[in-house]
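Of the protein chains in this complex, all but one are displayed in their positions.
Residue numbering begins at 1 within each chain, and the chains themselves are lettered A, B and C in the order written.
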Amino acid sequence: MSNWFPENVSTFGGDVDSIFWLIFYITTVWFFITEGLLVYFAFRYRRKPGEKAAYVLGDTMTQLAWVLVPLAIIVVLDVLIDIRGAEVWAKIKGQPPPADVTVRAMGKQFNWGFTYPGPDGKFGTEDDLQIDNDLHVPVGKVIHVILTSKDVIHSFFLPHARLKQDVVPGREIPAWFQITKPGEYEIPCAELCGFGHSGMNGKLYAHSAEDYEKWRKERWPEGAQQTATKG
Amino acid sequence: MSDSHSRHYLMIWIWLLALVLVSVAAASILPKVQALVLIFAVAIVKALLVVRNYMHLKNERAIIYALVLVPLAFVIILLFALFPDFVYRG
Amino acid sequence: MNAETATMSGAAVPPGKTGTWWFLASEIPVFGGLIASYIVVRLGSAGWGESSAHLNFTLALINTFLLLTSSMTVVMAHAASEESNYRSVANFLGLTILLGLGFLGVKAVEYTTEIAHGFTPASGIFWSFYFGMTGLHGLHVLAGIIVNVVLWIGALKGSLAQNSHRVELAGLYWHFVDIVWIFLFPLLYLA
Partner (left out) sequence: MSSETSHAPLGFWRSHVFSTDHKVIAKQYLSLALFWALMGGSTAYLIRWQIAYPDSEAPGWGYVAPDVFNALVTMHGTIMVFFVAMPILLAAFGNFLIPLMIGAKDMAFPRLNMLSFWIFFVASVVLVTSIFVPGGPAAAGWTGYPPLSAKMEYTGVGWGMNLWLLALALEFASFLLGGVNFLTTAMNMRAPGLTWFRLPVVVWMQLTAAVIFLLSVGPLIAGAVMLLMDRIVGTTFFLPEGGGEPLLWQHLFWFFGHPEVYVLLLPGFGIILEVISVFSRKPVFAYRPIIYATIVAGFLSFVVWAHHQYVSGLDPRLAMPFSITTIIISVPFAFVIFSIIATLWRASITFSSPMLFSLGSLGVFIFGGLTGIFNGSPPVDIYIHDTYFVVAHFHYTLFSAVFFGSFAGIYFWFPKMFGRMMNETLGKIHFWLTFIFFNSVFIPMHLVGLRGMMRRIANPMQYEFLKPLEPLNQFITLSAILLLLSQFFFVINFFMSLVRGKAAERNPWQANTLEWTTDSPPPHENFSTTPTVYRGPYEYSSPDAEEDWLPQDRPLSAPRAAARQEESS
């Protein structure tokens, strides 16, 4: 059943999947209990000639217990799911680990624009690099993405990294991820943003350390001496 | 026109006008924060005056009270839920 | 809309009043939502004080006086209708209508002067909310005036007698519109 999802290549992706499977097993159990009871009762108590239904009002505690006890179990399981969920939410959305690489991403009608700070590590300097569609990141490093939008609401979606965050014009929303496996992964837009919404697709290039270094040299030949990790 | 009714309504009217002047005065004299608190306290008092006396809510059944308080409670919940997103900008 | 079609089943509140109060209960979240949005967006951004300084404070004060007085006259009309004195019902309703029209007139003067000074709904977020809130409130005042005019004609012609409870219902709606202004006035002009 593990190919229900795209392959997970991010550190917190595993946690998101684990919460999914926790809920999946609990709900599947309840699914078979409840539907099974429904089908069994419907079949078992079908009308038989000469038999009258029982006059059960369900207004006494003993009868109500048949409903309240499973309800209590549901509440306990729900609270468990919520506590586990809160831990993972705090990990993803709470205080992110320090950034190895920071990039600005701008959603615009119908592609992603990425701005790299360049060797000096600061945005707004002339060595910044602004390219569309392609996000080049080193594998195994914490990548911070500052999400903003030029026009309408888009949604920065990395299915393989289990990351999704709407980008809202007029706001800068931080997000972070850490890729564990080199490769090319798509960055679709998940929020309706106009007639070009279908097909709005960026590409995440997760390079191994030396490939990333090679890419940096191509982009900033003279500034090659700064190491990749600063910034 | 029975005098008791009309005198009562006139009294309420005068109170309302007086309260308007109070809030106007507060706006120009008191410092910002105190003025705001007083102004909106006065506004609430005026609203209560109108609701209880002019709309005769004080001699209505409880259901009518609920019809006013429940929507107000939901609006206040909406107001405070909007704070983190727009006032503190998370 | 009259009371006797209802077979009483213990409810002391006549249908007309129940319906009106339910309608007012549904109007509270409309203005509540708008005012909550105004408060929240205002607290979240700066520079609203300067914009609100451009508003004409004295006109607003006159408007507040007009609307409060109209609340008083409409409740006088209701008291008169309780005693089936339809002559004074017509007078007080007429007064309420005049005060309401006065309110809209002052509002129109206010809008034209502001737009003349270049403050249109499109000139910033404060003006959006100002024109949005006072505009929606103004439409409700207009609707109230129309209802009052219908009742006023009924009072003059004497046909109001069978539905005298309608004066109270129109009054309830009118008081609601007045209460909204009681909150709009400080929010826009004093804060």
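As a convention for this text, contacts are C-beta pairs under 8 Å (C-beta built on N, C-alpha and C of every residue); 3 or more make two chains touch, one makes a residue touch a chain.
In this text, all values refer to a predicted model and were calculated from it rather than measured experimentally.
Trainee: Which shown chains does the chain we cannot see touch?
Mentor: Taking every chain of the complex into account, the missing one touches A, B, C.
Trainee: With the full complex in mind, choose from A:92, A:106 or A:143 the residue touching the hidden chain.
Mentor: That would be A:92, which touches the missing chain.
Trainee: So one chain is hidden, and I want to know which residue out of A:113, A:140 or A:169 touches that hidden chain in the complete assembly.
Mentor: A:169
Trainee: Spell out, residue by residue, where the missing chain touches chain C.
Mentor: Interface with the chain not displayed, on the chain C side: 1-2, 5-9, 11, 13-15, 18-19, 22-23, 25-34, 36-37, 40-41, 44-45, 120-122, 124-129, 131-132, 135-136, 163.
Trainee: Could you list which residues of chain B touch the chain missing from the display?
Mentor: 63, 70-71, 74-75, 77-78, 81-82, 84-86, 88, 90
Trainee: Touching the missing chain, which residues of chain A?
Mentor: Chain A touches the missing chain through residues 4-6, 15-16, 19-20, 23-24, 26-27, 30-31, 34-35, 37-39, 41-42, 45-48, 51-59, 63-64, 66-68, 70-71, 74-75, 78-79, 81-82, 85-86, 88-89, 92-94, 109, 151-153, 155, 157, 159-160, 162-166, 168-171, 173, 185-186, 188-199, 201.
One rule holds for everything that comes next: only the chains that are shown with their structure count from here on.
Trainee: Between chain B and chain C, what's the gap in Å when you average each chain's C-alpha atoms?
Mentor: Distance between chain centres: 15 Å.
Trainee: Roughly how many whole angstrom separate the Cα centroids of chain A and chain B?
Mentor: 46
Trainee: Which part of chain B faces chain C closely enough to touch in the complex?
Mentor: My answer: residues 1-2, 5-6, 9-10, 12-13, 16-17, 20, 23-24, 26-27, 35-36, 39-40, 42-43, 46-47, 50-51, 53-55, 60-61, 63-64, 67-68, 70-72, 74-75, 78-79, 82-83, 85-87, 89.
Trainee: Please give the residue numbers of chain C that touch chain B in the complex, ascending.
Mentor: Residue list for chain C touching chain B: 12-13, 17, 21-22, 24-26, 28-29, 32-33, 35-37, 39-41, 43-44, 61, 64-65, 68-69, 71-72, 74-76, 79-80, 83, 85, 88, 171-172, 175, 178-179, 182-183, 185-186, 190-191.
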